[in-house]
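Removed from the display is one protein chain of the complex; every other protein chain stays in position.
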Amino acid sequence: MSKIHKIAILGASGYTGAELVRLIASHPNMRIAALTADRKAGQEMGAVFPHLAHLDLPVLRRIEDVDFSGIDLAFCALPHGVTHGLVRNLPDHVKLVDLSADFRLRDGEAYRKWYGIEHSALDIQPSVAFGLPEHYRDQIRDARITANTGCYVATSLLALIPPVRDGVIDPDSIIIDAKSGVSGAGRGLKEAMLFAEVNEGFNAYGVAHHRHMGELDQELSKFAGRPVTPTFTPHLVPMNRGMMATIYVQGAAEEIHASLTRQYADEPFVHVQPLGQMPATRHVRGSNQCRIGVVADRRPGHAIVISVLDNLMKGASGQALQCANIMLGLDETTGLNMAPTFP
Amino acid sequence: MSKIHKIAILGASGYTGAELVRLIASHPNMRIAALTADRKAGQEMGAVFPHLAHLDLPVLRRIEDVDFSGIDLAFCALPHGVTHGLVRNLPDHVKLVDLSADFRLRDGEAYRKWYGIEHSALDIQPSVAFGLPEHYRDQIRDARITANTGCYVATSLLALIPPVRDGVIDPDSIIIDAKSGVSGAGRGLKEAMLFAEVNEGFNAYGVAHHRHMGELDQELSKFAGRPVTPTFTPHLVPMNRGMMATIYVQGAAEEIHASLTRQYADEPFVHVQPLGQMPATRHVRGSNQCRIGVVADRRPGHAIVISVLDNLMKGASGQALQCANIMLGLDETTGLNMAPTFP
Amino acid sequence: MSKIHKIAILGASGYTGAELVRLIASHPNMRIAALTADRKAGQEMGAVFPHLAHLDLPVLRRIEDVDFSGIDLAFCALPHGVTHGLVRNLPDHVKLVDLSADFRLRDGEAYRKWYGIEHSALDIQPSVAFGLPEHYRDQIRDARITANTGCYVATSLLALIPPVRDGVIDPDSIIIDAKSGVSGAGRGLKEAMLFAEVNEGFNAYGVAHHRHMGELDQELSKFAGRPVTPTFTPHLVPMNRGMMATIYVQGAAEEIHASLTRQYADEPFVHVQPLGQMPATRHVRGSNQCRIGVVADRRPGHAIVISVLDNLMKGASGQALQCANIMLGLDETTGLNMAPTFP
Partner (left out) sequence: MSKIHKIAILGASGYTGAELVRLIASHPNMRIAALTADRKAGQEMGAVFPHLAHLDLPVLRRIEDVDFSGIDLAFCALPHGVTHGLVRNLPDHVKLVDLSADFRLRDGEAYRKWYGIEHSALDIQPSVAFGLPEHYRDQIRDARITANTGCYVATSLLALIPPVRDGVIDPDSIIIDAKSGVSGAGRGLKEAMLFAEVNEGFNAYGVAHHRHMGELDQELSKFAGRPVTPTFTPHLVPMNRGMMATIYVQGAAEEIHASLTRQYADEPFVHVQPLGQMPATRHVRGSNQCRIGVVADRRPGHAIVISVLDNLMKGASGQALQCANIMLGLDETTGLNMAPTFP
């Protein structure tokens, strides 16, 4: 009989927290032992998220009221800037998958630039794994803390790391035109996220300067072997889930496609489509899959790469669970094999 | 090691067919052995439904090209009027869950009235189980053929059978104001189902005369012990999935609530909310659950009952799988325990 | 050369305020002379509503900073409970169309019951016109203050007043199942109104007890000549604009249809469809029209009446402008003749 790992979800009142609960509820080797939400402490999860009301779940607590002694692994779905102050207070035996940006940036200066605050746990940073399993699987396996890659960055890096590393695209030519469903903005109250504001509309935001650039630069530069600062423009699509990056690069489509195909041939969650065939977000909705398509542009020497995933799954909670499976020595795909939901 | 049942899905190119594939793909005791779609015979399922392209599935065939000798159970997701002509051609050992309306009506005359054609297999009809497991579980267990209840009818009957049978509502007072997501209309090409026609709009259809009334009348009359013809008005909601019935009745809310609570106390998929608390379709999206709420109207002696489900799950393919599990002697909930998907 | 009336819009930072600006911007006999929004005072309207940025509009102010001496008419689009305290401070020469509920209820007790506060201007109430022009045109023409009918109530009353007054429906049998787009909830920050909460879902709210019942009761009772308390259930549709009331009554469809047809034969904004033909909200989107359909139910003696309008137009700002036109002696349809926007 396989071991049941006890899981805590810190920050369970947001969308990524709820998605983790949904996933772990049918995971054969995990059991939710603690749920926290400071401002909703004392409430039932089913009151905060009625779609989970039928599950047998612990009541929401404040973090300081959690007994971590029996916890094997915690998912930290707290806002950016909170986890780095929290991590020292967790007992050493508790593994951590952090869904915030706090441990993604290796460089304290970069963290200050993009998040506007001082990082208080830079000493821990070097031991943290970058939570993109397809490229950091070994690190994740051995890490106590994994910094789950953000949704925009995962969508982009899965398409870009192989060809950048293989030198088949010019790193200085990268333009990422990204589009996201609304759930990525979280459950916080912002006028711009009201239904009547979003529905029947489309807009760019954070044009030319967006927080996720820090992670993009770090990883692309690492795999390119020199500084890379891609152009990145996020847009908001009137849908709940789904993310697409339309990426314009200089390079030969066939070589890019070959690099991606080699890289992901045996990956359970990343699928490279036949050359010239483009994926849509609806092809991955509700699943942990990423789909990537490559096509030659009509301008000679240019190619277009399109990468799609579900921002709450492979872009957040699904990938976090994938990392957790690795950290706990489980089959990486456990609890993540559902086919996409369509329509 | 448990047996793996071999499954055929007849009419796999529609939305309910795709949903069955999605569900069975992660069912531990079933394997898809045949998929049919007459007009798309020869195509890969992944070409017809790209979200299923990553699965290892048989190619689509014509029904006459299927070797049924190894098939244990077939789901029939064909249009109304086709199955009743087909059923005699299937070998006796093949169990059948029919998602069309062909075997739902006990009365040949009623079938002719609502569907405009003559039924060619009325001799078989008496042996067919009515596919609403919560009320016909024993019949389904012993049946070779189960006629899966339609989405509008399942939504309504789950809320109405207990109080009608218990005599706590006046059967002549029933008004069902129903609302459905668009996927219930199927994948056929109709101008009224184009995105630009549906989006940002809301309408009733089939007002005062709708095919599903035949099933409603049959079952409500049976449980009332006398003829019942409720008012029923379906509406189209600009969303993919989800169904709600807002039901107005004469009766005491407490008694109705008590009747429902008693009936469904141990049911895995039907949840009765605390008195006065109303469910929303988003609380069940993507799951096989039905949620029911009851509230007293301000008009004395009147009550409002609201029932919600996902029309492709508990309203179609999910319930069909629930019936199939029962017919095959499996745990009824196998492969159906996913929590709802929100947001 | 016709006179240009100077208009103030109090509470211009909400959706109904913005809709008034949109309409008046192309009204040949009105000019916007003042806009107020207490919390956004000092801002340009184009900063609060970028879609209006191309218009030449006064800057937003606090109400107390408005010079009302040159104002002919003010639209009051403030929250419920604010206008009744404000009205005494306006100079006598300023006509007022109030879009809040403050002056809709004749009875102070009813106001307290439904809005939970004491009304401070009950002495003024008797002189206020009920802002449903098709039934109170003469009152409105002579009034200094008009209380614009709410969206749910306008949708329902336009369909119900004629047959209730003509005695062709049983007032005790009325059940109003109402559905609204999201803009009716305003621009306030509520979790339930976030895109990700509303999209791909459908729910009822305020079941069995909703504020608008006060107005419904008052008007239906008046036209019935005795107390009437209909059943009323509002639902939220994932769309920006549009409202439908599906109304179940006891009565003969032909008589109801005849009553409505007679009443509205010459009305510019209310259209009764041929018997049996049902309207959809998309048929009136963006226009000041109301469409009404009637059909006989299959239950003898019962009928279904469906009424649709755009909740921001004929349900709010469009109707308010219609009232203002009447109060200022202009052609009632001025600035309101745009055809619906579809798709």
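Labels A, B and C are assigned to the chains in the order they are written; within every chain, residues are numbered from 1.
Note that in this section a residue touches a chain if its C-beta (ideal position, glycine included) is under 8 Å from a C-beta of that chain, and two chains touch if they have at least 3 such contacts.
Quantities reported herein were computed from a predicted structural model and do not represent experimental measurements.
Undergrad: Of the listed residues A:125, A:146 or A:246, which contacts the missing chain in the full complex?
TA: Of the candidates A:125, A:146 or A:246, A:246 is in touch with the missing chain.
Undergrad: Looking at the whole complex, which of A:12, A:237, A:290 or A:312 touches the chain that is not displayed?
TA: A:237
Undergrad: Taking the full complex into account, find the residue in A:82, A:110, A:204 or A:252 that is in contact with the omitted chain.
TA: A:204
Undergrad: Looking at the full complex, which residue from A:7, A:185, A:306 or A:338 touches the chain that isn't shown here?
TA: A:306
Undergrad: Residues of chain C in contact with the chain that isn't shown?
TA: Contact residues on chain C toward the absent chain are 15, 18, 21-22, 25-26, 49-55, 182-183, 199-200, 240-241, 271, 279-280, 282-287, 289, 312, 337-343.
Undergrad: By the contact definition given up top, give the residues of chain A that touch the hidden chain.
TA: Within chain A, the residues touching the omitted chain are 175, 177, 179, 181, 196-197, 199-205, 207-209, 213, 229-231, 233, 235, 237-242, 244, 246, 248, 278-282, 285, 295-299, 302, 304, 306, 343.
Undergrad: Give me the chain B residues in contact with the hidden chain, please.
TA: Residues of chain B in contact with the hidden chain: 15, 181-183, 185, 187, 189-191, 193-200, 238-240.
Everything that follows uses one rule, which is that only the chains that are shown with their structure count from here on.
Undergrad: Per the contact rule at the top, check every chain pair and give me the one with the most C-beta pairs in contact.
TA: B-C
Undergrad: Which chain lies at the heart of the structure, taking centres as C-alpha averages?
TA: B
Undergrad: When the C-alpha atoms of chain A and chain C are each averaged to a single point, how far apart are the two points in Å?
TA: A distance of 45 Å separates the two centres.
Undergrad: Spell out, as numbers or ranges, the residues of chain B touching 2 or more other chains.
TA: 199-200, 240-241, 279-280, 282, 285, 343
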